[in-house]
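Inspection log for the structure reproduced underneath, given as structure tokens.
The complex appears here minus one protein chain, its other protein chains still in place.
Which chain is which? They are A, B and C, in the order written, and residues in each are numbered from 1.
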Amino acid sequence: MLPFANDYSRGAHPKVLQALVDTNLEAQPGYGQDAYTKRAAQKIQTACQLPDASVFFISGGTQTNQVVISNLLDDDEGVVAADSGHINFHEAGSIEYTGHKVLTLPGVNGKVTAKNLQAYLTDWQADENHGQMVAPGVVYISFATEVGTLYSKQELADLAQVCHQHHLPLFMDGARLGYGLMSPANDLTLADIAKYCDVFYIGGTKVGALAGEAVVFTKHNVPKRFTTKIKRQGAMLAKGRLLGVQFDALFTDRLYFKISQHAIDLALKLKRSLKDKGYHLLVDSPTNQQFIVVNNTQLAALKQHVDFSFWENVDATHTAIRLVTSWSTTEAEVDALIALL
Amino acid sequence: MLPFANDYSRGAHPKVLQALVDTNLEAQPGYGQDAYTKRAAQKIQTACQLPDASVFFISGGTQTNQVVISNLLDDDEGVVAADSGHINFHEAGSIEYTGHKVLTLPGVNGKVTAKNLQAYLTDWQADENHGQMVAPGVVYISFATEVGTLYSKQELADLAQVCHQHHLPLFMDGARLGYGLMSPANDLTLADIAKYCDVFYIGGTKVGALAGEAVVFTKHNVPKRFTTKIKRQGAMLAKGRLLGVQFDALFTDRLYFKISQHAIDLALKLKRSLKDKGYHLLVDSPTNQQFIVVNNTQLAALKQHVDFSFWENVDATHTAIRLVTSWSTTEAEVDALIALL
Amino acid sequence: MLPFANDYSRGAHPKVLQALVDTNLEAQPGYGQDAYTKRAAQKIQTACQLPDASVFFISGGTQTNQVVISNLLDDDEGVVAADSGHINFHEAGSIEYTGHKVLTLPGVNGKVTAKNLQAYLTDWQADENHGQMVAPGVVYISFATEVGTLYSKQELADLAQVCHQHHLPLFMDGARLGYGLMSPANDLTLADIAKYCDVFYIGGTKVGALAGEAVVFTKHNVPKRFTTKIKRQGAMLAKGRLLGVQFDALFTDRLYFKISQHAIDLALKLKRSLKDKGYHLLVDSPTNQQFIVVNNTQLAALKQHVDFSFWENVDATHTAIRLVTSWSTTEAEVDALIALL
Partner (left out) sequence: MLPFANDYSRGAHPKVLQALVDTNLEAQPGYGQDAYTKRAAQKIQTACQLPDASVFFISGGTQTNQVVISNLLDDDEGVVAADSGHINFHEAGSIEYTGHKVLTLPGVNGKVTAKNLQAYLTDWQADENHGQMVAPGVVYISFATEVGTLYSKQELADLAQVCHQHHLPLFMDGARLGYGLMSPANDLTLADIAKYCDVFYIGGTKVGALAGEAVVFTKHNVPKRFTTKIKRQGAMLAKGRLLGVQFDALFTDRLYFKISQHAIDLALKLKRSLKDKGYHLLVDSPTNQQFIVVNNTQLAALKQHVDFSFWENVDATHTAIRLVTSWSTTEAEVDALIALL
């Protein structure tokens, strides 16, 4: 089977795994106090051009969203997100588990727009009953979004400006940050993201690691006693080195960016081919997720040879599916997929 | 000022208050074990034509929704509601506080329709990723709704059928149940509601009581150790008699229904007058809440003499407002309001 | 039956109930914005000799403890209490419901001592693993305590000093505050309590009201958007006047203190009599709760004529029971009880 269902079907990039092997028998302190975690944090500060950023490592994306958002919110606040936001659908209510509402805005190509956010915040302020409503407390965006799209530098700057006017931290879910950054359609640098976002995370699980996301607080805004809170939420690994060693490897010799570039090159090769073959693209995605519509005959045929994701029913005879490349996809796999389509 | 802002601006119906006076110095057990609470429960069972219903008394509507819904849901479940549902907007995130998501369907005149619910449940079942999504666990409706509309008997029967097919309890928020039942547009009896709903509450705060809602479990479906759970959620009064005595009075000589009828008669007199005067009615409400659009000049003039509720901005020069009658509204007040409009 | 089981078996003091009757048909704003709530708050500020105290009214004691404590604590903090503290036993886990641990110290006659608190805080600071432990965030005490005892002025001052050194707010549960204040053994004034405590509440449910506790924040330390948080926790009454009117009456002409004095006078008459008759007093309580040991024969006999509370099994043939007076106890009832004992 050709593995295009998602970007987490293989283990770690070989260099990342090798780093685990190389450091395996060193005794190191637990709970993120090891030398590799510290070194990874420094490398990320450097990559972000923000030496005083604070960096924490958490095992997975849902957990990271849960821990970060719940600790940024005051008790009666909720998190503003696009209705298509991952936290609103596919995280099993993990934000509500922490006692907070996801306040949804209509997504525009998967994005929260500055205009929609401004309108929402203005209406909320004007509502005489807002004392009986959940207050907006954080703005959540994804880069790349759940449908593969990107915020432009201007869009992100505009959004950040609205957030900061209203004293709302802007949090970016970067589960696929590498794939977003390396898209030819992207005009943002990692330093730009660190500048505009109050908090964001650099996704590892989908970009070369066995597990792990690097959370970056950019504005001296780490929640008080944050590591205790991480522990309380069950999100602290005893062997924090597992995450530190991997990110240390990912941020050595730009590995994170190189392997992301590889996935993007293959995704765009696939996209060009899909267009050439006349497939309807559900979204014009410049990143590693491509969404196409197939009829039921095609669907059945593909299932024999390809692992892909069901996306949504289009009509009685058509289905939208998702095809995903990753750092581990090979050109041969893409070519084989193209031949099948 | 003419009091049309809401249906909770005055104290209790004089007969209800008199019952508190009459019983005041009797020593009674606490925590809902008193004789009046028991008698009120029995009267409600009788009124519902359901002798084995279980009845509990809770101080207010938000608290009742919170306690009932959270105890009906399994941990990973959410409550399905119309997007206009009170629990989704004006209860300050009290459902999310308990760890559960409000799963919204587009309201149709403030109502959840059987068709929309069926479509949502079918899609949810069909979604291959639903293991990573919040599962529907309870269906929440309001009667009368937040915009004053009513479910017909057929609509409620259809909704109940969909719920029961999917093993979802149907819960009715009856904060304004009396006003719904006594509307000439209504074809449901209290017994019908007890038949179709798995749980519902009979609102007291807005219908003649100082505080109190009577929750009715109709299907031998009281959560295990429910009173302990009520206590844990801070919702147990030491002097449960405060609620029991009031509901005992409200369900003596049909007081609850008579005072609701009074409010409806006045609301419909007002509605007819508003129509005659050419006001645009935002919703065709057959109950005690009426919604009209006024221009800014009218708005400013009204504010001098009338307490009403802001509802929403219509455009730069028009505003929708809400006018509400209650058991305590006098005909003179309605006439004065009509004269002003 | 003679009603000595608790201090909440009757309704409201007649003057309190009359105030509800007198104001019943006035239209007032909801949610605590009514004139009576404001007036009650002012009278309490005056009684506390603290014009800039902030006063909120909540329906019951468990709910008040839950709302106040959870909103004073940071997410990873717990509340320090005596092991006999009401929040640790008889509130059904309502603090844990909000996500926080009750950190217990051994009670000394039901009290947290400055010495024990200081030792605990010193040890906690010194523990190298305290980053993996719940941090102390609030200190909870009761006055009178659950066993009827009182903090002296010196004890409270010492405790407050330790709290403030460690930046821990001191919160007093005053469910029985009136009974504590009016004991001849007490040397604290209401103003002293307002001075030493960061937050405390003046209990109404057990001291003359149908329901209601008045929470006093004394140090400009009201949680941000506190009313929204109260609403979210289900603790906001639509008809806030129910509480405001009652406290307005209780703080008119020192009613709160006079009716507390009445209960204390009767409790101490009972206590003298118990001592004279040779009963073993489990605790030397100077307030309205008296604890005695009876043998099983006495127990069975008493049950025929008296409502009292089971306290604890002493041995196979002896049981400790609790006898409680209140504002509503009559001298005739006390005399009848004495005659029976």
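Methods note: a residue touches a chain if its C-beta (ideal position, glycine included) is under 8 Å from a C-beta of that chain, and two chains touch if they have at least 3 such contacts.
Remember, it's a predicted structure, so these values are computed and weren't measured experimentally.
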Decide which residue listed in C:7, C:34 or C:91 touches the omitted chain of the complex. C:91
Selected residue (touches chain absent from view) among A:41, A:55 or A:92: A:92
Would you mind spotting which of B:118, B:132, B:161 or B:298 touches the chain that isn't drawn? B:132
Candidate in contact with the missing chain, chosen from A:117, A:160 or A:211: A:211
Who touches the missing chain here, A:111, A:176, A:241 or A:271? A:241
Had the left-out chain been drawn, it would touch subunit B at residues 31, 70-71, 74-76, 99, 131-135, 224-225, 227-229, 231-232
Please give every residue of subunit C in contact with the chain that is not shown. 76, 78, 89-93, 96-102, 123, 126-129, 131-134, 309-310, 313
For subunit A, residues in touch with the removed chain: 1, 3, 5-6, 8-12, 14, 17, 20-21, 23-30, 59-63, 66-67, 91-94, 97, 205-206, 210-211, 228-229, 231-239, 241-242, 307, 328
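Here, only the chains that are shown with their structure count from here on.
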Separation of subunit B from subunit C, taking each centre as the mean of its C-alpha atoms, in whole Å: 34
Where does subunit A touch two or more other chains at once, residue-wise? 76, 99, 131-134
